[in-house]
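Omission of a single protein chain aside, the complex is shown with its protein chains in their original locations.
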Amino acid sequence: MIRLVVFLWFVLVSFELLCQDKIRSSVKRYVKVPAGYLMVLRQNDRVLEQLENFARVENIPAASFTGMGFVDITFGFFDFQTRKYAPRDFKSVELVSMHGTIAWKKDSTSIHAHGVVSDNTFQAFGGHILNATVGTGSVEILITVHDKQFERTKDDAIGADVLSLD
Amino acid sequence: MIRLVVFLWFVLVSFELLCQDKIRSSVKRYVKVPAGYLMVLRQNDRVLEQLENFARVENIPAASFTGMGFVDITFGFFDFQTRKYAPRDFKSVELVSMHGTIAWKKDSTSIHAHGVVSDNTFQAFGGHILNATVGTGSVEILITVHDKQFERTKDDAIGADVLSLD
Partner (left out) sequence: MIRLVVFLWFVLVSFELLCQDKIRSSVKRYVKVPAGYLMVLRQNDRVLEQLENFARVENIPAASFTGMGFVDITFGFFDFQTRKYAPRDFKSVELVSMHGTIAWKKDSTSIHAHGVVSDNTFQAFGGHILNATVGTGSVEILITVHDKQFERTKDDAIGADVLSLD
């Protein structure tokens, strides 16, 4: 009898957690506006993955975006010697500026984004965004959609990908 | 006789000052452009109040904006313990980046804006804008207008307002 009660209680709690999670993730992340889309990301959303997912689902040929919010973020500075990004994490910071573009690299969406962040000292840090997750707040992004598909291709002169307009 | 002259002189000067003030404040602060509005604020204009006033007068359902200029500004960092913003003032600084949104909270316009500033050392500081006044220069803002009304509502998970797309 006790086992049955515990089991039913467990089922109920699991169900409620699932529902909460479903409600949370079912909240709309973007809506169509004349310029393109307005995106609002919520706590624990991963910014680059949400933008990639959006581009795939909405079949976006290319876009430019600007935004701001509150995040945990990893910047990387490209080292041309090692050809790798030296990363640095910033936790629980205001995202005071974000600029980026959505394009394609072969069959995958390719996000290129730069950000500026600040903490309770207000000192600003910035860089190429390797990773960003929404903190105790939100991230608001205006996505201006283009009508042509643009690819990132390697510019041999610099050995790095550049957005091609051809 | 002398009293009359002094009185008339006083009336004239007051009238001229009133006119100058009227000319200054009658200079257009924004014009309609295809994307929405281009706003140019002048010395001593209060940035957030001008955006609120614009939204009310033009009956804007919602908007995203970007801008830059020269300001006296107060940033605040939200302390989740005290639930207050710890403020810091920056005087006579370049506003090198501003990103924000205009939405509604019940019957009032609600501005959310982040900025980055720098002084004669070029070191950058940024944060959530609590207050900003145009300094010896201007502030130029591109306002991209949306066609739906968006509300800021409390996200209980984080205890802060979030722009709702529903």
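Things worth noting here:
To keep things simple, chains are lettered A and B as they appear, and every chain counts its residues starting from 1.
Here is the rule we use: a residue touches a chain if its C-beta (ideal position, glycine included) is under 8 Å from a C-beta of that chain, and two chains touch if they have at least 3 such contacts.
Keep in mind that this is a model prediction, so the values were computed, not measured.
The omitted chain makes contact with just one of the residues A:T66, A:S110 or A:S138: A:T66.
Contact between chain B and the unshown chain involves residues 24, 27-31, 33-35, 38, 40, 42-43, 66-68, 94-98, 116-120, 122-124, 126, 136-138, 140, 142, 144.
Touching residues on chain A toward the chain that is not drawn are 35, 62, 64, 66, 75, 77-80, 86, 88, 97, 99-101, 112, 114-116, 123-128, 144-148, 150, 155, 157-160, 162-166.
Note that in this section only the chains that are shown with their structure count from here on.
Rotation relating chain A to chain B, from a C-alpha superposition: 120°, rounded in steps of 5.
Put simply, the C-alpha centre of chain A and that of chain B have 28 angstrom between them.
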